[in-house]
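Every protein chain of the complex appears in place save one, which is left out.
We call the chains A, B and C, going by the order they appear; numbering starts again at 1 in every chain.
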Amino acid sequence: MEKLQLETLYYTMVLGRQFELAAKEHYMQGHISGFLHLDIGQEGLSVAAMQAFAHGDVFTTYREHVMALARGISAKSIMDELFGKATGVSGGRGGSMHLFDPSHFFYGGDAIVGGHIPNAVGCAYARKLQKADNGVMVVFGDGATNQGVFYESLNNAAAQKLPLIFLCENNEYAIGTHIGRVCPFTEMAKKAEPFMPTLSVDGMDAVAVYETVTEANDFIQKGHGPIFIEAHTCRFEGHSMSDANRYRSPQEMDICKDQDPIEKIKPLLDSQVEANLTEKAKQEVAEAVEFALKAPEPELSTLTDHIFCQGGCHHALS
Amino acid sequence: MEKLQLETLYYTMVLGRQFELAAKEHYMQGHISGFLHLDIGQEGLSVAAMQAFAHGDVFTTYREHVMALARGISAKSIMDELFGKATGVSGGRGGSMHLFDPSHFFYGGDAIVGGHIPNAVGCAYARKLQKADNGVMVVFGDGATNQGVFYESLNNAAAQKLPLIFLCENNEYAIGTHIGRVCPFTEMAKKAEPFMPTLSVDGMDAVAVYETVTEANDFIQKGHGPIFIEAHTCRFEGHSMSDANRYRSPQEMDICKDQDPIEKIKPLLDSQVEANLTEKAKQEVAEAVEFALKAPEPELSTLTDHIFCQGGCHHALS
Amino acid sequence: MLYREALNLAYHEAMTADESVVTLGEDVGFYGGSYRVTEKLYEQFGAHRVIDTPISEQSIVGNAVGMAIGGLRPVAEIMTANFALLAFDQIINHMAKLPYMSNGKVQLPIVVRFPQGVSKQLAAQHSESYEQMLAAVPGLIVLTASTPQAAYHGLKKAIELDDPVIFIEHELLYNKKGEVDTQARFDPFKAQIVKPGNNITLVSYLKMVDDVMTAVPEIEQQLGVSCEVIDLNSLNPIDTDTLKTSLSKTGRLVMVEEDHKTGGYGAQIVSWASEHCFYELDAPPLRIAGLDTPIPYNRTLELASIPTPDSIAQQIIQWGKQNGL
Partner (left out) sequence: MLYREALNLAYHEAMTADESVVTLGEDVGFYGGSYRVTEKLYEQFGAHRVIDTPISEQSIVGNAVGMAIGGLRPVAEIMTANFALLAFDQIINHMAKLPYMSNGKVQLPIVVRFPQGVSKQLAAQHSESYEQMLAAVPGLIVLTASTPQAAYHGLKKAIELDDPVIFIEHELLYNKKGEVDTQARFDPFKAQIVKPGNNITLVSYLKMVDDVMTAVPEIEQQLGVSCEVIDLNSLNPIDTDTLKTSLSKTGRLVMVEEDHKTGGYGAQIVSWASEHCFYELDAPPLRIAGLDTPIPYNRTLELASIPTPDSIAQQIIQWGKQNGL
């Protein structure tokens, strides 16, 4: 990996970490509410996947702040969204779980486990029909692979040979339930094998993720149809701020945290550069928070806007 | 296979064929209405599967008359049901697609493609918990394997090691759509491979089906968990009486009909015995029709019975 | 032209006019559609725009949402209303909400269409009506069509709109004949006064409009009144202006629907009327609807479980007599 690329990767990971830590703090202070799912521990995976797939459409889950950042959506507009402000990327209506920005080909931010997967398939269908260059990536957890619609999506994507990367973030847990307790095996790639080629990668190693996603991207660009990547990863925090994380032992958490993806990359960088990048990331997050604290709330008069389309609309609802 | 067993097998297949032909005739005469799905061509599969699995619970689809017969439910009570009579196996309320008879461990008769599969999983869970001897069999078409809940069921049955036989009747069509047009492959067993062992059998050969189901039954009885059987078969008629079967060429139909499961068994029987059995089957169906024609309709006063339970009920609804 | 032909014509025109319109569903393509609504589209527009799907209703709508995000204008067919339940998560949690959740950044020009209702002995799992559930979901426009004319114009308009539309047909209407004036100004959001009258406002939609019209002569004769028959067409939004005008004139409301009475869509209309036209009403509103029972297979029971022209007439005559008509 080139030096500059590595620095961007590192910077964005640190930005992600700092962002999540700030979100956590402001959740505890009451500035952020609802469900807040932190990506801490999984930043390497989130960032590298987005950077290796910079041009296609992305569909993801409620654990998406870092992916949104890595897509180039500003920390400000994401933090504002978490604060429920009008200046947020979804106008304060979506919140943490529903970041949308079509200008960055980022389509949520979906909080129904597995529900966004068929949406990604449909988008990949559109892209194929339009003979558009870039494919689609859909990111989801191990738990989401238990939803029937996940398999329907594997089948449809394969039957139609769609340019679609399925990226499974296997952190082995769905809230407090270990994947091994509800599936007959723990490698989720196995589920995709009847339908498409699969790749497996250490999701705590951002460089490895970057390479694997690049390989997958090459594959779909060539019109070979969809491909499945399983990235083994580990979240450092509870499922959301409402989860006390009691189902994992201290030992299990130690093993998990020993794989910190940021620590793994750090030695590859010049230490002065690294310190500067970290400082810059902290600064960017601090500014985002400052901005979010002062940003305006949406006007009450906008409460029922956007239920139906504006402007382009051909009718008026009563 | 023993002679007596073979004769029973043959007799029930012919009974099934005759039953379906009579149903077709009386549909055209207007005595039967709604959707009528004939099992003609698939009788060997239906009958042998039931006979090799005589003691467990069975969950199946709308194409179930012959399976119901093979379970020992009388031709009379099935024909009455098709005629919508009070004496029908579901009191005339269910019709062709909804034959229910718990006294024969036969639980429908479900018309939502794939919808009965998780029901079978739940029943297998109950049987395992109750340490009951007999397992459960669920029968469904190739098309049903495209429903998400089918995969959820594979996963659950495997994770819980349930005594459950998944029997896929792969006739390659879902109404007018060939399975190869909507799946990346045509062997449905492939879909089950990540979860459990699979068996494949020529569904036009009743003896082979009997042996395969027997093998599967042994497997689940030993507590090894679920198993999947794919039986390749072919329906001779349209999907239902409303389908003109235009999507299959005469050549394709010829190849299909050349495999008539009844013709395949016939040579194994003494010709006089065969003739007697056929005569007896015709007689039984004729009697069932005669009975059904005269049987009473359900009383109008029963229209809202059985929405909630009777007798055992602890409350009264307004 | 038959109702199903009118729908087919709307499809043909919309797909010819706009390349981004695609249709998807089970057996819609090569097979020609299980009720022949999509007949010949496959031949004309090809497998890429007329997409045969596997039996995966959740994906049919889920994919339509993604197609719309990707810039297409999908029209999804669900073979029968009952199967739409499998897609309720996609319809309600995704299709109806993404535009709002995204602050309008995502628009979803999608039509989900299906037939519903009691046909002939299709039994409990193939005979339901779900307009009451879907018309209660903010973010969905719910249109119905009771004539070939409404079918043609309604579907065309639905495809044109940039919002998610649920377009509801009735299994027994597909072979209904009627004029289709493609040039007419037909607004599917406006309720139609099918027959003007002075003394009773009969509100209905879909197949029940025909049954109400069949019942009207008997009612008018027996009660010596004239009935105004209104076809709602759009179930959400509701054309309350037309209702209000009619009720101001007649002072009497009868709501007729095929669905089960408890919680049925008609409750919304009657409740709206009693909130907003209380002082106009001279008699208690009457709701005529199906019984609160799953639909039985037996024909006699089946017919007894839903309103028929005869039962509609009898109930209204009895109600009229009890309420001073």
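The criterion applied here is as follows: contacts are C-beta pairs under 8 Å (C-beta built on N, C-alpha and C of every residue); 3 or more make two chains touch, one makes a residue touch a chain.
Treat the numbers as computed from the prediction; the structure is a model and nothing was measured.
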Contact set of the excluded chain (shown chains only): A, B, C
Residue among C:Gly66, C:Pro148 or C:Gly264 that touches the chain left out of view: C:Gly264
Residue of A:Gly16, A:Gly44 or A:Gly148 in touch with the missing chain, whole complex considered: A:Gly148
Candidate in contact with the missing chain, chosen from B:Met13, B:Leu38, B:Leu82 or B:Ala124: B:Ala124
Touch criterion as defined above, residue of C:Val22, C:Val37, C:Leu86 or C:Leu325 at the omitted chain: C:Leu86
Chain B residues touching the omitted chain (full complex): 57, 59, 90-94, 98, 100-102, 107-110, 112, 115-127, 129-130, 148-149, 152-153, 155-156, 159, 305-310, 312-315, 317-318
Contact footprint on chain A, counting only the chain that is left out: 33-35, 81, 84-85, 90, 92-98, 110-114, 143-144, 146-148, 174-177, 181-183, 247, 297-298, 300, 302-304, 307
Where the missing chain touches chain C, by residue: 58, 82-83, 85-86, 88-89, 92-93, 96-97, 100-101, 123-125, 128, 132-133, 135-139, 236, 238, 259-260, 262-268, 270-276, 278-279, 281, 283-287, 291-294, 296
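Here is the rule we go by: only the chains that are shown with their structure count from here on.
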Topology of the chain contact graph, where touching chains are joined (line, ring, star, complete, other): complete
Euclidean distance of C-alpha centroids - chain B vs chain C, Å: 35
Centroid distance [mean C-alpha coordinates] between chain C and chain A, Å: 40
Set of chain C residues in contact with two or more other chains: 53-54, 56, 58-59
Numbers and ranges of chain B residues touching at least 2 other chains: 146-148, 181-183
